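A single protein chain has been omitted; all remaining protein chains appear in their positions.
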Amino acid sequence: MIWINQIVQGVLLGGYYALIACGLSFMFGVMRIINLAHGDLAVLAAYLVWAIVDHSGMSPFLALALVLPLMGALGWLIQRLMLERSLRSGMLVPLLTTFGLAIVIQNLLFVQFGADSRSLAPAIGDLAFDSWSIGGQIYISHLAGLTFLVALLMLGGLQLLLTRTPLGRSIRAIAEDPDTAELVGINSRAVYAAAAAIAVMTVAVGGTFLGMRATFAPYAGPAQLIFAFEAVVIGGLGSMWGTLIGGIVLGVAQNVGAQIAPNGFLIAGHVVFLGVLGARLASGNTRRRIRALLGRAA
Amino acid sequence: MSADSRFSVQRWTPVSAASVATLVALCVALAFAPLLLGANAIDRLTTLFIYVILATMWNALAGYGGLVSVGQQAFFGIGAYAAIRLSSFGVGVYPALLLGAAFAGLVALVLSPFALRLRGGEFAIGMWVVAELCHLLVNLDHLIQGETGTSLIALNAFAPGARREYNYWLALTSMVALVGLMFSLLRGRLGSSMQAIRDSEEAAASLGVRVLAAKRLLFVVAGAGCGLAGTLYLATEISFQPASYFGVQWTAYMIFMALVGGLGTFEGPIIGALVFFCMESLFGASGVWYLVGLGATAVVFALYLPRGLWGTIEKRFGLRLLPVGYRVNQGKSDADGPARN
Partner (left out) sequence: MSLLKVENLDVRHGQLQAVRGISFEVREGETLALVGANGAGKTTLLRAVAGAHQPSGGRVLLEGVDVTAVPAYRRVALGIALVPEGRRLFAGMTVEENLQVASANGRPGPWNIERVLDAFPMLRARFKAKAGNLSGGEQQATAIGRALVTNPKVLLLDEVSLGLAPIAIDLVYQCLETLIASGATVVLVEQDLGRVLRVATRVACLLEGRVVLEGAAAQMTREQITAAYFGLNRGAGRQSA
């Protein structure tokens, strides 16, 4: 029974990973850019929400509503000022640019907020503690359930955006062929900027839930980036629902690993990640699932 | 096209020959430094040599090989860890340091069939995950005591003064050997292969370039090099905390040095290491703001000066001090044809 509970916890954790990873997957699908500052942006959002909550006592969810447009604007800025130039220069420049940005964000957070860990858990009261119990052996915390639900909504929303809206079609067109997209009247710079804003807004939601389920500190970003990246890659680069599956696989692996050995949590996750990569290479199946993102229904 | 008498391929120019000669002379002179300079200067120079090694290795991987690894700290840590382990088995300290580096190279070799088939971002972050995993696995060794770490106790057998000097000479020799090795590798077939692979892997393979073998050689040498840097660092620090050796900040430093110096040039990382060294010496004490500055500088260079300091100079003046490339000259005059690297 303990194992089943661990698996359930893993699935729920997967929901969190999917939430934090969907922005990364989205950015990669659209722009082929891996944003190494992704995790730090999540932590930044968590700090912003925390600062508002600390200052005004309002609910983190309300604070998130205020932070979302801010983060969206930040995503827009990052795209226009930094990533736009890197788009056609190959892989190296965006990696280096976003890595530098990550370092700047981490250390500025340290300057502003100090080294102490913070958490949003105190601000959500019972939500942080309550859980449903099934048969007295399986526990589903309210927060984890909510996180999973929000992840589903987010992924579903992004998928709908891409398949049903004019903006989504423009995004897919640009992802396929930015040159020809311009020839049919799409303003690719504006669309890229919108996509970046959307991606960073999803990161903000992820960061808020990070703050609610755990503590965060200025240098916590890279760890989140690695989890997000692992989830995206396990599920298949470029597939939105794949990110959910990847997150679940990662969460389950980690929890099962923790059950096996005291240090097993992180190790199991990394081993499964590398194992999936290796298996994919071995079967020759490393084709990118961009098409899944761009056309096929979920 | 008529016979080759109209064109000649030149590998050395008077300037580059003079530069290399100067550098060699400088290195010989540096060997005598412990006799002339104080303890602090020797320590700082040792650190500089370590930075040069790291920068050269990362640049070889990313700039020449197109392999952007955010996980070279894996080998940095593995080298140091292996040295400690070997020393605990009774191996002499300095041999342990060298063997530790060799072990790091071996790990790179074992990883290569997997790692080198990864592309782009998967390779970059895949290597980071490998580094994290190595960190976690090393923590499991009772000798290391988790994050508390341990020390290379056997070093205490040497008096601090002698230890400092041995470290210095080892670092100097290592740096010269590794940079020299890279230089000759990249001047030779490997350099041309990597260039071809960078431009088009398929086309290169169709010409008979053994793509995987070329990348593997580069990867293993870079792994061993980073491992050697790690053991040298251990020799100077004596203590080993996994978090600090396996931390991603080492990649950050390597990226900074290679990028600022000039990615894909041979002189670049050396200059980048010097710049980084100076910045650290001057501003390192500012703690967090120093790091912010590093990050911001990296962003600015990536966006506006992607060729780095040396890359920009080289492009402007066609200057090459450490000639890894070729010059095609027309006729017998000294007029340079298009320089290629």
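The first chain written gets the first letter, and so on, giving A and B; residue counts start at 1 in each chain.
By definition in this document, contacts are C-beta pairs under 8 Å (C-beta built on N, C-alpha and C of every residue); 3 or more make two chains touch, one makes a residue touch a chain.
It should be emphasised that the depicted structure is a prediction, and the values quoted were computed from it without experimental measurement.
Chemist: Considering the complete complex, which visible chains touch the unshown chain?
Modeler: A
Chemist: Out of A:37, A:67, A:120 or A:173, which is the one that touches the chain we can't see?
Modeler: Result: among the candidates, A:173 touches the missing chain.
Chemist: Who touches the missing chain here, A:59, A:141 or A:188?
Modeler: Final answer for the missing-chain contact: A:188.
Chemist: Please identify, in ascending order, the residues of chain A that touch the omitted chain?
Modeler: 166, 169-170, 172-173, 176-177, 179-188, 290-291, 294-295
In the analysis below, only the chains that are shown with their structure count from here on.
Chemist: Where on chain B is chain A touching in the complex?
Modeler: 62, 68, 70, 114, 117-122, 124-126, 128-130, 132-133, 136-137, 139-140, 248, 252, 255, 259, 263, 288-289, 291-292, 294-299, 301-303, 306
Chemist: Which of the residues in chain A come into contact with chain B in the complex?
Modeler: 28, 34, 36, 82, 85-86, 89, 91-93, 95-97, 99-104, 106-108, 110-111, 222, 225-226, 229-230, 233, 237, 263, 266-267, 270-271, 273-274, 277-278, 281, 286
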